[in-house]
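Other chains of the complex are left out, but the ones given are in their true place.
Think of it as A, B and C in the order they're written, each chain with its own count starting at 1.
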Amino acid sequence: MTKIGIVGLGIMGGPMASNLLDAGFEVIGFDLVTSSLERLSAAGGNVASSAGQAAAESDVVITMLPNHPQVEAVALGEGGILDSAKPGTLYIDMSTIRPETARRLAQVGGDRGLRVLDAPVSGGERGAIDGVLSIMVGGSEEDFASAQPIFAPLGKTIVHVGPAGAGQTVKAANQLVVGGTYALVAEAIVLLEASGLDASVGLDVLAGGLAGSRILELKRKSMVAREFRPGFRIDLHHKDMGIILDAARDAGVALPVGNLVAALIASARAQGYGQLDHSALLKVAENLSGKGDAA
Amino acid sequence: MTKIGIVGLGIMGGPMASNLLDAGFEVIGFDLVTSSLERLSAAGGNVASSAGQAAAESDVVITMLPNHPQVEAVALGEGGILDSAKPGTLYIDMSTIRPETARRLAQVGGDRGLRVLDAPVSGGERGAIDGVLSIMVGGSEEDFASAQPIFAPLGKTIVHVGPAGAGQTVKAANQLVVGGTYALVAEAIVLLEASGLDASVGLDVLAGGLAGSRILELKRKSMVAREFRPGFRIDLHHKDMGIILDAARDAGVALPVGNLVAALIASARAQGYGQLDHSALLKVAENLSGKGDAA
Amino acid sequence: MTKIGIVGLGIMGGPMASNLLDAGFEVIGFDLVTSSLERLSAAGGNVASSAGQAAAESDVVITMLPNHPQVEAVALGEGGILDSAKPGTLYIDMSTIRPETARRLAQVGGDRGLRVLDAPVSGGERGAIDGVLSIMVGGSEEDFASAQPIFAPLGKTIVHVGPAGAGQTVKAANQLVVGGTYALVAEAIVLLEASGLDASVGLDVLAGGLAGSRILELKRKSMVAREFRPGFRIDLHHKDMGIILDAARDAGVALPVGNLVAALIASARAQGYGQLDHSALLKVAENLSGKGDAA
């Protein structure tokens, strides 16, 4: 039976481990938070004493961590995953990090005889619990194929999008469009309301035409009602905008709209909205126009 | 039988007149272009010698003109529509113009005993020909109700969005979101391709998730293939961005993303892409990153 | 003796009229505000009953009005300046308006045998009182030369910058750079302070090097102290940004930074800072970073 090591058992990694256990895999996990380890144990998993141990004892290792410094520490650090895993081990980083680090993991891992995939996800905590994440995978065709049984209990849409790093690049592009669409819808609401209109009526029209989007479909009611329960937090989208800026710099491209949206999301965080849903970009747009709480 | 005057028989107004004739209305039209008048005549319509005459002899007058200066000249000018129409006439401006002018038409028209609606459309030439336009209507409930038989042969989605000017404001908000979404998708494509990925695969993933939009659904293939046949021309979207900036100024709001997108669409036009589809914002994004024709 | 008509006797036009009287010119003025007329009278000027009359009785007519709609009404309206002035009259519009209107005045005026200059100023109320304005003049060399005796008591730096409209274009370019520089200095202050530094010390260094500017020289102390007494009001700079956007649209150029700065100045106004000095752009930058009053 395939043995899977998981490093990072938080909001996303925890339910993913449960789903892998439910699918019949043997799981050995590591996290710095004791309660996460206890939860894994209660669900039938084994607890490792370090990331390196989790890697050493597994056929497949998964990391699900906040950002690239954590991944670098755990994977590239002394006694870490790449040091400890057996040759032939499949290492899948499912964190959302910058493409550059993903490519570096693939190169260093490859040099040591490992097979490496980057496989960031979207769909949030709900998707992790329900096992219906979207998974964007970068790496070789062959490694992607061999990872299918592991991805199956975790996600619904599982797409191989290109070579090492490609998963992270597609995730970055996704967050760019998502963040920007929120900013646009926010400006549309501000314009409609400041003009004396009922924004709901106006957005209904927009949602039905060429301006239509999944965000308008899912979020226009809650935005107009100023309900910003996450969902996906501004703090996380702020992190993701940093990844986009890094990816753009690395790829040698200029993203003026992306850069401006990054500033607006940074503003949301600076104004104290970091724990709200990313649709709270509306509050930034409102404050800019003197219409919000802050006014 | 209701007699309808139409001023402006171009790409949009011409087929609208035909659809009204087909629906059994008597139509009297005016345009500065002789061939447009001949087409109307051939379709069974009557030709007026001026906008004023078209108004004087009708129960309902429609204008479908390029922008606010033309509407102001024809409606507010001496001997124009508001001077010539009989009290009680319903005047519907279906041009896309700034909300401020729409409100002024409603006020001046109201003062003279006319009933005035602003009713800009989306759906383009194809929608005009097929009678399936989306129509966003500003004005009183009562006037909106009385205009339903006129709108019926022209559009499919016909929504009363608020008082005088509201139709134009919603249209402006729509074009803001549409223009901005093109800019975001363009930046996503540039980022994906410059990172060595097949943008089609990446955009397929985006289209299926929270980044999804009608634009990704309809235009991602043509954008990746660099096919920019209009559709809706950059030149027209540039005009519409001017309306958005005016509407924002008038409403006293700040739209940083909208303003930046306006600059990018102005750039598209300045670089000679005015006759291409608005999805050609991709060319601006490419050139900024040294990847396009201009590189 | 040359007789000068002045239309618009407000904060700027009032002291200009006084300076022309002091220089020995005969002055006939018009304004809608009675107290302005009384002040002119007390200073030794004559009062006209309309702009047209002021023009009809003068050799030189000056307008100093808030924006293009006022200038258009007074100059192009029926019975207005261009209707009433004698052939050969020199008409100088010293308002800050869009270049397009300036060119139209020159054309219509020229058709009627008038000589027309656009001559917007900088230097504010203080400069108007002290007669030390900077005057940027568009029009023919010949007309510029003939206007020198009129400009002499009003300004210190008097430059012929090109043909009709050029004065307004240079003024627009000036306001673009001024507004943008305030926005940049504001962001620098926010960055320095949020990093725990004394912004005064940092700005002293900037002021002495390649980042140095007249704005840093004159305003860095008051900005760090949050003193925003005008000076030049946000409301007026907001008006000027509208002129810049119009001028850019007219010239067929894209100004991404200018457009963004326009949004920030619109935000300053929307947040209620319209009556403060334009250096109050700092408050917008602070609020965006959660550091200001509004936080």
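Note that contacts are C-beta pairs under 8 Å (C-beta built on N, C-alpha and C of every residue); 3 or more make two chains touch, one makes a residue touch a chain.
Since the model is a prediction, treat every value here as computed from it, not as a measurement.
Whole-complex copy count, one sequence throughout, 3 copies displayed: 4.
Note that only the chains that are shown with their structure count from here on.
Over half of the residue numbers found at the chain A and chain C interface occur in both copies, marking it as a same-residue contact. Relative to chain B, the chain whose mean Cα position lies farthest away is A. For the pair chain A and chain B, the distance between mean C-alpha positions equals 39 Å. Taking each chain's centre as the mean of its C-alpha atoms, chain B lies 36 Å from chain C.
The mean-CA centres of chain A and chain C are about 51 angstrom from one another, to the nearest whole unit.
The multi-chain contact residues of chain C, meaning those touching 2 or more other chains, are 256, 260, 263, 267, 270. Considering their complex, residues 242, 245, 248-249, 252-256, 258-260, 262-264, 266-267, 269-270 of chain C touch chain B. Residue ranges of chain C in contact with chain A, taken from their complex: 256, 260, 263, 267, 270-272, 284, 287-291, 294-295.
For chain B in complex with chain A, the touching residues are 99, 122-123, 134, 136, 157, 159, 161-163, 165-166, 169-170, 172-174, 176-178, 180-181, 183-185, 187-188, 190-192, 194-198, 201-202, 204-206, 208-216, 218, 244, 247-248, 250-258, 260-261, 264, 285, 288-291.
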